[in-house]
Structure formats: C-alpha cells, structure tokens
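A single protein chain has been omitted from the complex, and every remaining protein chain is retained in its original position.
Moving on, here comes chain A:
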Amino acid sequence: MTTLLQRKRKRVDDLAGGRSLTQEALRRLRRDPVALTGAAIVGLFVLVAVFAPLIAPYEATQSFPQLQQDLRPGSIPGPQEGFLLGSDQLGRDFFSRLVLASQQTLLVGVLATLIGLVVGMVIGTLAGAFGGWVDTLLMRVTDVLLAIPSLLLAISVAALFASPSQTSVIIAVSIVGVPIFARLLRGSMLAQRDSDHVVAATALGVRRPAVVLRHMLPNAIGPVVVQATLTLATSILDAAALSFLGLGDADPGRAEWGLMLAQAQALLEVRPALALYPAAAIIVIALGFTLLGESLREALDPKGSR
C-alpha cells in the first residue's frame, strides 16, 4: 500500500527527470547552516569587492588636510564626520582603503587559485590517466614541492622576481596550490581508472581521450572543487603574508590588507584599529572559504548521501 505522501514523493522524483548527483549535493548544502554561514561571508565579500568603488566614499590614495593636521606622533584621528573609521597614518580615509583593499584580495586570491588549479589539474590528469613513468616523474616533482612549507615556497618564488609586483604575488601563491591539486586529482583519477564504469566504457571501445575526459575527469573532480574553495582561503592568507613581508605589490598607494597590517604594526599602541580591521577581514574571509569548502566536501561525499 502506498501512502499519499509516498505517491506524492514519487511524483516529485519523476518530475525531477534528470537530476544529477551534484544537484542533489547542492540541495543538501542549502540546508546546512555551516555552508550557509560560509556562503554568506563569501557572498558578502564578493559583493563588497565588486562594488567597492561605489561603497568607498574616497579614493585609496586621497589624503585629507583636515585629517593630516591632526596627525602627530602618538595620535591618529579617529572616526569623525565624513570619515567612518577615521584616518590612517597618512591622513587617508581608513574606511575607503579597507573597502577598496577587498578588490586586491579577491583578484589575487581567485587568480592564484585558478592558475594553480589549471596547472595542477593538467599534471594530475596526465599522471593519473597514463601512469607509468609519466606518473612517476610528475609525482616526484610534486613531492618536492609539497615537502616545502607552503609560505616558504611562496616566499622563495616571490623572491625570484627582480621587483615585487601583483603578478609576482599571484605566481608565487599559485605555485603553492599546484602540487596539492595535482596530487589530489591524480589520486582520484587512479581510483577512476580501475572503477567499474571506466572498465565498462573501455569494454565498449570508447576512445582513450573520451574515457579520460568524459568518464574519468568529471568523476574525479569533486575533491578538487572542494580543495579549490579551501585553497582560496590559504591563497588569500599567503598573499597577505607576502605583502606583510614586503614581497607584495610595490605600489605604495594601493590598498592591500597585508600591507596595511604591516604598516600598522608600529602604530599598534596609537591606533590598534589600523591593524585590527585588516587582520579581521583577512581572517573572516579565509574562514568563510574554509567553512564553505568543508561543507562542500561533506555534501559531495557519497557516504554522506542518505
């Protein structure tokens, strides 16, 4: 005997027609408070970054005489009319700089992660699909990269450039992600290679490139997507660290949280807010990506599905 509810549910399932496992995972995500928190933080951050020029009342480099006249050793003007968070150490609007800096963070974080993702995926796909000496060679290289602490790796690469720039930061940070993505994808590609449906596709005579790209890669990519979200967090932290260490963008006027933090270091006792807000921004956004990444991992885990 079928209850009304069962019949209704069946009808809903039927109507759903083609609904992939990914879509089901997304459905689960929408009910997960951790995922929602992460998504809210990330969403807010992206919104702020995209609309930063509209939100920030002033330019990042604009300095104001009325703020500068109150600047003296041991005192930096605090919040006042027209300047929501007061002045920075050079008489610029701190709020505007804080908001505009989000653009740098988003740009560097996303680009560095994407580059690392693409390069890592190419390496991981080649290694996992072909095995043999290709695999051995590529994995030796990634092992070496993985053996170096990530920040140290980023610093070493950044230091290779004659003059630090935004590009050098992006490249340095992206290299940290490459071996992680490569290893991860290689592992899941290897698992796919022996999986039933790949053997079945091979048994049907499907061509090798199609087996790799259509049957192996899409099934192997879940963990990589999760990792990309988590890597966004570490990329943001690494990029901030590079700036903090003076290996970032040389343009002194450009607002960037890591650099702001470095410059505020000497002023901790004068106006702790100058260090506190950029630090909090970095941490909260890294946390947002981490929460989102972790809940993605859970949602995509086949063991988690009913």
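The definition used in the following text is that a contact is a pair of C-beta atoms (placed from the backbone, for glycine too) under 8 Å apart; a residue touches a chain by one contact, two chains touch by 3 or more; residues count from 1.
One rule holds for everything that comes next: contacts and distances are computed from a predicted model.
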The complex's invisible chain, by UniProt name, from "Putative zinc finger protein", "Quinol oxidase subunit 1", "Molybdopterin oxidoreductase" or "Dipeptide/oligopeptide/nickel ABC transporter ATP-binding protein": "Dipeptide/oligopeptide/nickel ABC transporter ATP-binding protein"
Candidates A:Leu44, A:Val122 or A:Ala201 - the one touching the absent chain: A:Ala201
Residue numbers in chain A that touch the chain omitted from display: 13, 16-22, 194-197, 199-208, 210, 214-215, 218-219
